[in-house]
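Shown here: the complex without one of its protein chains, the others still in place.
On to chain A.
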């Protein structure tokens, strides 16, 4: 057996050891095992990402970043590495790069398993990252705007003072118009800051069930738009209905006819096949992606980053 094959076998054994330590929450031991595996075979990306997961559990974000970068060097398409690198960058407040890494991770995950739970997990992290990025940038904008406003208000008041001391008479009118000017200037600054002030997302961009801004809106034949995941959930709901309780008349009839058949006491009904608001019949095959609204929601989030906040 050549040296490299033996090393690979040993490294794999160490990885499995590491995995079992991890399952028992023994992160230090797991890290040691993965480290040994890395020493034997440094070019296997999964050893690095496994170790990074352990570092994350211990909130050792510097090491998370190191290991993830190494893993990405070895495998550009490592979803785990991009995901954790994104989170590590958020930790050290590099929001722009953090968002980029999480976008990459989401892209790759969607390509690999579009309906998996991991897509939702990464999406949540990405939304949080975009919110943090907006918060960081808008705090600076607000600060700059506030400073500028104070400077301009002061300048305007000085000007009023100088102008007034030069004009004789008509003092009351001047005071009034000066106050109006200051008020108007205040209004201008408020308007300029508008997009950064969290308010309500417009109704037509929100699902009537979740009350959150749309991510993947679909429209029903009644013309109403819902969040895809939520309306599918609604349509697939099943209910057990106890015949004895709900349809006693029928039950009695069957009993009286003395059918020698085992009577099922329960019947499974699909109760959800209707539009939640219009109550018209609805099947999942009738749902159409509302591409225009999806684009409208995306455009809104771009200029109103506060709306990324998930509760």
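Here are some notes:
We take it that a contact is a pair of C-beta atoms (placed from the backbone, for glycine too) under 8 Å apart; a residue touches a chain by one contact, two chains touch by 3 or more; residues count from 1.
Keep in mind that, in the parts below, contacts and distances are computed from a predicted model.
The complex includes a chain that is not drawn, and of the options "Zinc finger, HIT-type containing 1", "DNA repair protein RAD51 homolog 3", "BOS complex subunit TMEM147" or "RING-type E3 ubiquitin transferase" the UniProt name matching it is "RING-type E3 ubiquitin transferase".
Only one of A:29, A:145, A:209 or A:232 touches the chain withheld from this view, namely A:145.
Here one chain is not drawn; of A:46, A:74, A:127 or A:185, the residue touching it is A:185.
Of the listed residues A:6, A:154 or A:211, the one in contact with the hidden chain in the full complex is A:154.
One chain of the complex is left out; on chain A, the residues touching it are 144-145, 148, 151-152, 154-156, 158-159, 162, 181, 184-185, 187-189, 191-192, 202-205, 217, 219-225, 288-293, 295-296, 299.
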